[in-house]
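Apart from one protein chain that is not included, each protein chain of the complex appears where it belongs.
A, B and C label the chains in the order they appear, each numbered from 1.
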Amino acid sequence: MPVSQEVQNAMNVIFKEDSTLYAARGWGQRSGYGKSIAILNIDLANAWTRKGYRFTCEDMDEQIIPGTQRLIAAARKKNLPIIYTTTAFCSRFDIGAFPLRGPWEDLMLGTSGVEIDDRIKPVDGVDTLIVKKRPSAFAGTHLGGILRAGGIDTLICTGVTMAGCVRHTVEDALGEGFRTVIVRECVGDRVAAAIEWNCFDLDQKYSDVEPLDKVIAYIEGNEVPVYQYPL
Amino acid sequence: MPVSQEVQNAMNVIFKEDSTLYAARGWGQRSGYGKSIAILNIDLANAWTRKGYRFTCEDMDEQIIPGTQRLIAAARKKNLPIIYTTTAFCSRFDIGAFPLRGPWEDLMLGTSGVEIDDRIKPVDGVDTLIVKKRPSAFAGTHLGGILRAGGIDTLICTGVTMAGCVRHTVEDALGEGFRTVIVRECVGDRVAAAIEWNCFDLDQKYSDVEPLDKVIAYIEGNEVPVYQYPL
Amino acid sequence: MPVSQEVQNAMNVIFKEDSTLYAARGWGQRSGYGKSIAILNIDLANAWTRKGYRFTCEDMDEQIIPGTQRLIAAARKKNLPIIYTTTAFCSRFDIGAFPLRGPWEDLMLGTSGVEIDDRIKPVDGVDTLIVKKRPSAFAGTHLGGILRAGGIDTLICTGVTMAGCVRHTVEDALGEGFRTVIVRECVGDRVAAAIEWNCFDLDQKYSDVEPLDKVIAYIEGNEVPVYQYPL
Partner (left out) sequence: MPVSQEVQNAMNVIFKEDSTLYAARGWGQRSGYGKSIAILNIDLANAWTRKGYRFTCEDMDEQIIPGTQRLIAAARKKNLPIIYTTTAFCSRFDIGAFPLRGPWEDLMLGTSGVEIDDRIKPVDGVDTLIVKKRPSAFAGTHLGGILRAGGIDTLICTGVTMAGCVRHTVEDALGEGFRTVIVRECVGDRVAAAIEWNCFDLDQKYSDVEPLDKVIAYIEGNEVPVYQYPL
């Protein structure tokens, strides 16, 4: 579901002005890939990937899920660590302050909404599932620690939402010392303009945004050795 | 420096569509004020408030600094805790991964750029200055801990940039259990559309955005007791 | 399983010297209770509470479990929030660096070892269970945020181990802005001297250590209002 032509035109005006300013000031640089990669699939659970939830996002069946399937398949061949997040709570107390602002009480553990979409489901005992409680996959979790222990320096990111969990995760990643690559076709939101806006803005300041084909080509290339746990 | 009429019109289209969708799904709620307030001035240091830096933001002299002066004056009368952040580093190692993406090496401790603008300067020994190293005032700092110890549950936020440090701070604040109120006239960015976009988006999902006069009226009202440190 | 008389005598020598020094320098103060209390039961899961695990601790059946049952019963009457932690992992990657030092790979999700002991089991949907990945209940978790959102300023702590998870949790709690009270009869370890040493040391510097009867009397007293979620 693309944005309307009117909106896209206006965004193009904004993006052109802004990227000129950023370039003149030393932003807009590429961080590229480091030495060791993991895949991070953010909140691709049913409450976001399937119809009928208050968190439901667009373009799942046509684009985001098939794209993520291709990415995961390429990553498995290289034995890359594959990490999933969901956002889920066990009690009212566990949700903290979020219900002040939105329908977070929909995301209860034990309901199907918070389970990872079975079209891309994690392999038990092999993949890593982080049950986070906040937008960022780093805030209030142990993700930074296990990435460091596992020798990872670069995250390839998919998932939703661009204005929320994906954005916040890649910002935190840079502060935690990690490069990130957002896969353009594999990220979504509830509102189309939020995807455009955040892909532009993050690409200028925090994270490379790259097309799926190019990311898969990189993973399949010789540059990415088959991963072995480093300890 | 407002956005152009063309851009504003397009944004109005986006915002109307999005706020309808959000309202239908339970977002767009007000969090309001809790029981105990602090002021948080984010990165109002010279590298952002004065001309000629690569981090320089717009509308400082005309709007953001005078507005923040008024806010601080009102807060001092009620003895509210006033917290400032700056972003500053002591060595290349201290900057971490940020130079991969932008001109963060401009922000060195000991240079005037990272000092709080003296038009709103902190009172030594009374106000609290956090030398943060990341966009969020919570990530990699002790802010959450001292707010809790001080009995604060609500932050009134000013500063820059809306797309970066302010946005990330209010998102983290909600996860850390705090309400936030962004003061509309006291926040800025390097690009005008980023202010519009983020005020809309954050107001829908993470933080109230309120006009300065209304915030000051609240502080001056009887609802806000003169603050006393609670321990 | 108390320490031997010889060891206890030597510890008494140490404790006497140290408490004199601490008192002369302004340590050894009481923090007491704040305004709002939660119970935090640390790692009272089968791998620690039952025989035959590599994490098994002493004195469970005779003392720690019955004591914690009494504490929980008193807390439920006042509707206090009851929080449990366990330590559990979903993959080798999820355990991070811990296997470098000890048998942490025993603690896999889906095994009975990491389930809370059913003699004190949480009430589904009411109590809060934190699946932590590190010794401290605060490090790499969202605990600080939900305590603040819930208006809690004081934690009453039980569990194991005193040298590890309990110690680290109460230290972090103070930094996060919370008072703690360790219930003397409800904490344990794999080695008896570690309990004595850490109760002394933490009581001097980070946390009150109080007998169970006194803690229950406090909870049952009028000082503790029936808890209501504050948002």
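Here is the rule we go by: contacts are C-beta pairs under 8 Å (C-beta built on N, C-alpha and C of every residue); 3 or more make two chains touch, one makes a residue touch a chain.
This one's a predicted model, so the numbers in the text were calculated from it and none came from an experiment.
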Listed residues C:W48, C:Y84, C:F178 or C:Y227, member touching the removed chain
C:F178
Where the complex has a chain not shown, which of C:A73, C:L100 or C:A217 is the residue touching it?
C:L100
Which of these touches the unseen chain: B:G67, B:G113 or B:G145?
B:G145
One chain is left out of this view; which of C:R92, C:R134, C:R148 or C:R184 touches it in the full complex?
C:R134
What residues on subunit C make contact with the chain left out of this view?
3-4, 6-7, 9-11, 13-14, 17-18, 21-22, 25-27, 29, 31, 54-55, 96-98, 100-103, 133-136, 139-140, 163-164, 168, 171-172, 174-175, 177-179, 190-191, 193-194, 197, 201, 205-206
Note that subunit B touches the absent chain at residues 81, 83, 90-97, 99-100, 108, 125-129, 131, 133-134, 139-142, 145-146, 148-150, 229, 231
Spell out the interface residues on subunit A facing the chain that's missing from view.
142, 144-151, 153, 175-178
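Please note the rule applied: only the chains that are shown with their structure count from here on.
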If I average the CA coordinates per chain, which chain comes out farthest from subunit B?
C
Per the C-alpha centroid definition, the whole-Å distance linking subunit A and subunit B comes out as 25
What whole-number Å value describes the gap between the mean CA coordinates of subunit A and subunit C?
35
Please set out, as single numbers or ranges, the residues of subunit A touching at least two other chains.
96-97, 100, 133-134, 139-140
